[in-house]
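Here the complex is missing one protein chain, while the rest keep their positions.
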Amino acid sequence: MISIQTEDFDPAAEYQRLRDSGAGTGAIATFAGLVRDSGDLSDVEGLYLEHYPGMTEQVIEGLIAEASSRWDVRRARIIHRVGRLALQEQIVFVGVCSAHRSDAFAACQFLMDALKTSAPFWKKEITASGEHWVEQKNSDVARSDAWK
Amino acid sequence: MISIQTEDFDPAAEYQRLRDSGAGTGAIATFAGLVRDSGDLSDVEGLYLEHYPGMTEQVIEGLIAEASSRWDVRRARIIHRVGRLALQEQIVFVGVCSAHRSDAFAACQFLMDALKTSAPFWKKEITASGEHWVEQKNSDVARSDAWK
Amino acid sequence: MTADTITIRFFARLREELNTEQLTLPAQPGLTTGAILASLAERGGAWTQLQGEQPVMIAVNQTMAKLSTEVRAGDEVAFFPPVTGG
Partner (left out) sequence: MTADTITIRFFARLREELNTEQLTLPAQPGLTTGAILASLAERGGAWTQLQGEQPVMIAVNQTMAKLSTEVRAGDEVAFFPPVTGG
């Protein structure tokens, strides 16, 4: 399940839903990304996140389908926020439940890495002295390519 | 922080504590293991977990120290339950917060893999027809060795 | 948008620097996304970056596309900088 939303999300409720996926579930891996005080710029006070509605959902559905074909994925949940976000707010949640821990970890990490380089989101850092569109990192591209 | 306990734990409260680790935290990776209905045996109805009090805590402290020396670990939390556990109960929680997602994922996964092969816990599967001490898996040893 | 035009959308830094969210162009037989970028770059100013050194990502009908992808009437073409979500 995929949600792109301006509202905050509740990881506890998401975890509970993943946990309720049946007696064969042995492993739940989750990842949450938060707004940090330093990115491309230091003294970051917040972020603005833009996305391409429609295409974003389509891309993420494709990523979940790919993860499900490569690993045992009993349920996958992705939430990505857009709009204005303050320091320490939650940006993104990826949760995967599986029979086995290796699959849960791999699928969760693959989804996060692929999300960073494939899903049409753009991040702008906001500081007291101005704004700045974040540049794509070579390290993110390398991490995503490593799954191919 | 390390807890070995018979009582259940609350991943939501653990996540919140990891999240409250300061404005430099950008990534929180968590893993939870649940009692599955099939392991070495099928039709598993529950587990009994034994540990070596004292040594367990010492080993896990060493693992957290190793993770902290290899990756950016702002906070790490490990909870492992012992005693009798029913189907779908939570067994283990590993949570790591870091500035960066790659460190959070790596440290969380390393801790889980190392826990499986280094910490003195033993699992017994309970079925309607009897009990059975779980054998160590070669795949777990291989995963743990891969971090060396 | 009518059946004989193509909708062009811009996102993020490109949207801001071109000061344009969306525009429409007439459809032409054999038109590619590369040809659209070339003709838009001729507008000068900030538009020249569409053929500059900074990479421009391309989507046609919300699927990633290449410079050689052909575009038909009714299609939605999007140009944007490399993505930075997550």
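Chains: A, B and C, in written order; residue numbering restarts at 1 for each.
Assume contacts are C-beta pairs under 8 Å (C-beta built on N, C-alpha and C of every residue); 3 or more make two chains touch, one makes a residue touch a chain.
Source: prediction; values computed, not measured.
One chain is not depicted; across the entire complex it touches B.
Checked against the hidden chain, the listed residues B:I2, B:L41, B:L87 or B:V134 yield one contact partner: B:V134. Per the touch definition above, the residue from B:A27, B:V44, B:I64 or B:V92 contacting the chain not shown is B:V92. Those residues of chain B that touch the chain absent from the view are 33, 49-52, 54-55, 58, 80, 91-92, 112, 115-124, 133-136.
Assume only the chains that are shown with their structure count from here on.
The chain occupying the central position, as judged from C-alpha centroids, is A. The distance from the centre of chain A to the centre of chain B, each centre being the mean of the chain's C-alpha atoms, comes to 23 Å. One inter-chain figure worth recording: chain A and chain C are separated by 27 Å, centre to centre, where each centre is the mean of the chain's CA atoms. Shared contact sites, meaning residues of chain A that touch two or more other chains, fall at 33, 112. Touching of two or more other chains is recorded for residues 86 of chain C.
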